[in-house]
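Okay, structure first, notes after.
Just one protein chain is left out here, and the rest sit where they should.
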Amino acid sequence: MRRLTRTLAALTAAASLTALAACGGDDGDSASGKTTLVIKTFAQFGYEDLYKEYEAAHPDIEIKEENIAKLGDYAPKLQQWIATGSGAGDIVAIEEGNLSQYMTTPDQFVNLLDHGAGSLKGEYLDWKWDQALTQDGKHLVGLGTDVGAQGMCYRTDLFEKAGLPTDRDEVGALWPTWDDYLATGKKFTKAKTGAHFFDSAGSVYQNILMQQGDHTYYDTDNELVIDSNPAVKAAWDKTTELVDAGLSGNITPWSPQWNAGFKKGTFATIPCPSWMLGMIEQQSGEENAGKWDVAKVPGNGAVRGGSFLAVPKQSDHPEEAADLVKFLTSAKGQTTAFKAKGNFPSALKAIDSPEVKEYSAPYFSDAPVGEIFGESVKALKPVYLGPQNIAINDAVVAALTAVEQGKLSPDKAWDKAVADAERLVR
Amino acid sequence: MRKSSSPLVYVTLLAAIALSAFPLYWLFVVASRSNDVVGDWPPPLVPGGNLFDNMNRLFEAENAHFLKGMVNSAIASLTITVSVVFFSTLAGFAFAKLRFRGKNFLLIAILGTMMVPVQMGIIPLYMIMVEFGWTNQLQAVIVPFLVSAFGVFLMRQYAERAVPDELIEAARVDGCSTFRIYWTVVLPALRPGAGVLALFTFMGAWNEFLWPLAVLEQDNPTVQFALNQLSTGYYTDYTLMFSGALVATLPLLVVFVISGRQIIGGIMEGAVKA
Partner (left out) sequence: MATQLRPRPSVRDEAHADPPPEKTRGGLLSRLDKSGSPYLFIAPFFLLFAVFGLYPLGYTAWVSLHDWQMGGKGDFVGLDNYADLFDDPDFWNATVNTLGMLVLATLPQLLLALVIANLLNQKLRHMTLLRLGILLPIVTSVAAVGIVFSQIFDRDAGMVNGLLDLMGIDPVDWRADKWSSWLAISVMVDWRWTGYNALIYLAAMQSIPRELYEAADLDGASRRRQLWSITVPMIRPAVIFTVISSTIHGLQLFTEPLIFGQGGDAITGGSLRQFQTMSMFMFEKAFKNFDYGYGSAVAWMIFLIILLLTVVNYLLVRRMK
């Protein structure tokens, strides 16, 4: 026993020492005298090569990216970092759905206009620039990265099995509208390939919703209009119609089943904003190279998602961080990220550059994604989202899932979604 | 002990044990397979040859910080265990064998606090951690758990029966200080009970999830946190998740295999009886 207690005591001492050591090194500057810039991102930004390039050009800077895979996990953490004044690092990525809430408290972020960003105004899509600018035009919270230009990803092998065309132009021609998409889905289902036509109601709904007009759950005065905005109900109705036809796989997005579904070919199509391409490629794996392709999305082009980079006030190195933000969001940076992960640029020079325009994605059967997404972006109008749009959207998607599960009729589910949204805003 | 048993009893017990062991076995099977077989029917029931491959991928998985999670959990769980066992045996001894004013009242207070789940206080606890600047620091998941009312109560019950008064008196006559008595007489006598307490404290700390999820970040996780990250992130595949689950269980299994007999001895001695 004596020996045991002694060992235990020694272990405690050792453990607390290690604990202290493990907690010490968080002050952002490494021993080599370099400045470490911590950048927080979610999903995939495709910046790895850019970091290397920047570090090579700035030998005194070291870049550390901390990535949280799911936006749903990232958003509340970001809120926590910003509100508590610690943990945000030097640069944070902000998704457009979350940006609106930060625009009400811009002082939590460094004004990029103070760091010479003003001269960049003409470089970006106008509405992208304006989204991160306060109403008085004096405080620029962030610089735009990508826009979620829409495409429709599909599995050529499954389409072939179902006797559908596989050429992307012909596939795009199958569905000028969502009604045509529905008809194609019925044909596909009849062929009994064993796969679902699309992954989940939520994915499709999201796309249809963003094509409906210039606002969704809120009007521009931040009044909740979920029940009175015909656009929302229209997207809802079209989605439940697709579900009703038995086309949905009812596979929760971001679940392991969903991830595995890309590889196994559990669903034949998925509406894919540009930023999703990198993820599809990673999930499907090398063995499925060439099986995925990208076609035009039904309906008019639309944007879903897209992000910004901002420098939180709590950063110890605002000057250096702002400089890195400018580098990463420059036309050149955006082009590199686009090629790496498919994130479609919001910088005009990048959108119009032959490098982007003529780019085709090797993994996706050499689909000319530069062209497909480019057209989608041109057609789009910006959509106003409003403060609680993410939480409300979660509630709507949950209600749609209940419809998919056969637990609620579309009408009851709609009432529930509206009631939940109203309680959220209250 | 009662009459000897029929084969039926063995069969039933073996079936129960098979049910106990199967999920663990299957954890190992999937962790040693390649990702493609998961979801096949019939499911794979024999281990494959990819265990080490999967482990490598696990420890290299970007942003899961699995290794760091393991180290963090080991440090936190060990520290908590040593502290809980030490303070619990100390206080348990005092309550069982020493006389002091207010003893009964304080003992009832401890009984009352047994029902206070520390986890329910996480909102202000989180605010305290923000105040201390301890968010995303390892001590945030250690310090709140350094004592346990349950442990004190358990050790008090155990000490009542396990520590003979004569020994204490004898030591007193020899001029031992109270702490020396604790150290040389009481602690050895409490060993079986303390062993069980240690195991359960370690397990509890190793499995704590709610609080780390609130106060830690992905880059400095505990093992359960890292596991959750593996099962919800982009970078998931089933074999990776299962490898992680296997590795996270391994330390507990090792402790169990090494000290299983003593643990069972401790439980059977009534260490955990109320």
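Each chain carries a letter (A and B) given by its place in the written order, and its residues are counted from 1.
Basically, a residue touches a chain if its C-beta (ideal position, glycine included) is under 8 Å from a C-beta of that chain, and two chains touch if they have at least 3 such contacts.
Model, not experiment: these values are computed from the prediction.
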Residues of chain B in contact with the chain not shown
1-5, 9-10, 12-13, 16-17, 19-21, 23-24, 26-27, 30, 38-43, 87-88, 90-91, 93-95, 98-100, 103, 106, 110, 113, 115-128, 143-147, 149, 152, 158, 160-166, 169, 172-173, 175, 177-179, 182, 189, 191-192, 203, 206-207, 209-210, 213-214, 223-224, 227-228, 231-232, 238, 241-242, 244-246, 248-249, 252-253, 255-256, 260-265, 267-270, 272-274
Since one chain has been left out of the picture, which residues of chain A touch it in the full complex?
72, 76, 79-80, 83-84, 202, 250-258, 266, 391, 394, 397-399, 401-402, 405-408
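Following the convention adopted for this analysis, only the chains that are shown with their structure count from here on.
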Roughly how far is chain A from chain B, centre to centre by C-alpha average, rounded to an integer in Å?
39
Chain B residues within the chain A interface of the complex
35-36, 38-39, 62-63, 71-72, 75-76, 78-79, 82-83, 85, 130, 133, 135-139, 142, 183, 187-188, 191, 217-219, 229, 231-238, 241
In the complex, chain A touches chain B at residues 1-2, 4-5, 8-9, 11-12, 15-16, 18-19, 22-23, 26, 43-44, 66-70, 73, 77, 84, 86-87, 254-256, 259-260, 263-264, 279, 282-283
